[in-house]
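Just one protein chain is left out here, and the rest sit where they should.
And then chain A:
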Amino acid sequence: MFGTMSYNKQKTIIIVSFLTIPLLLLGVFTYYPAIKLIYYSFTNWDGYSPEKPWVGLANYREVFSNPDIFKVFEHNFAYFVMGVVQNIIAIYFAVILSNRLRGKNFFRILLFLPYIMNGVAVAFMFGYVFDTTNGSLNLLLGNLGLSGLSQTSWLGTEGLVNYSLASTGLWRFMGYNMVIYIASLQAIPRDIFEAAKIDGAGSMQTLWRITLPNMKPVIQLNLFLTVTGALEVFDLPFVLTKGGPAGASQTYVQRVVETAFAYNNYGLASAMSIILLFFVVFVLLIQQLVLNRGGNK
């Protein structure tokens, strides 16, 4: 049916017909909800009644004046700390595995393995590992002679629970960061290293002066993912601790979800979501600023 049509006409038809459904999906399930969210954030809608009473900035005022809400970010902070540790370990392994080393493929495959595992299954797996009385971590610590630690309640102690959960995240995602770092290392031209060697640079010097600076954009990308990931943590504490003990491991997103679906306070939940979105954009902007400055040097 296209056979006799001019290519210009065909082009228009293809552009329109090929893009309609995909853009409709993008609009309906990404942008429309985002706009709706902004609107809800100015109402105190309960999620089901037909009226959505306009309350202006009241929800935003509540988020900023209720210390309980921002306090949960302290829990998210543990994920940020572990995320930074995760990146450092990932860079370390990436550097090792990019050099000539026997069995490097074997190590790369195993270290990446947790990333492809089912998150809920991993959460329960660690639920068992962390279990105080039956748990294998405490048993292992006992066997290693660290009996002082072997009675630790990893998920039941307030100051510890977030770090226990975040270390599960480290376990799961370190390999992912590592694989990305390996790829960025392989993209550095070999002759730079050779020139450095000829100039008599030691391996430490090469690492600091050549390897790391060349990885800078990827490190920044991974750090962005780490920060936003830490801001948006949800499923681990949701599955494993339900935010317990006594709310000590509740994260911000968990609180948003609870506010909306458990307390039917869609308005407040929407305002909290918008604020989170602003934080993400803020982190991105800072990152861009730093990145561009570094590029102009």
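Operating definition for what follows: contacts are C-beta pairs under 8 Å (C-beta built on N, C-alpha and C of every residue); 3 or more make two chains touch, one makes a residue touch a chain; residues count from 1.
Note that in this section contacts and distances are computed from a predicted model.
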Considering only the chain that is not displayed, what protein name does its UniProt record carry among "Glycine cleavage system H protein", "STAS domain-containing protein", "TIGR02186 family protein" or "Carbohydrate ABC transporter permease"? "Carbohydrate ABC transporter permease"
Footprint of the hidden chain on chain A, which residues? 2-3, 5, 7, 10-11, 14-15, 18-19, 21-23, 25-26, 28-34, 36-37, 40, 89, 92-93, 96, 101, 107, 109-114, 116-122, 124-126, 128-129, 131, 134-136, 139-140, 143, 171, 175-176, 179-180, 182-184, 187, 218, 221, 228, 231-232, 234-235, 239, 253, 256-257, 260-261, 266, 269-270, 272-273, 276-277, 280-281, 284
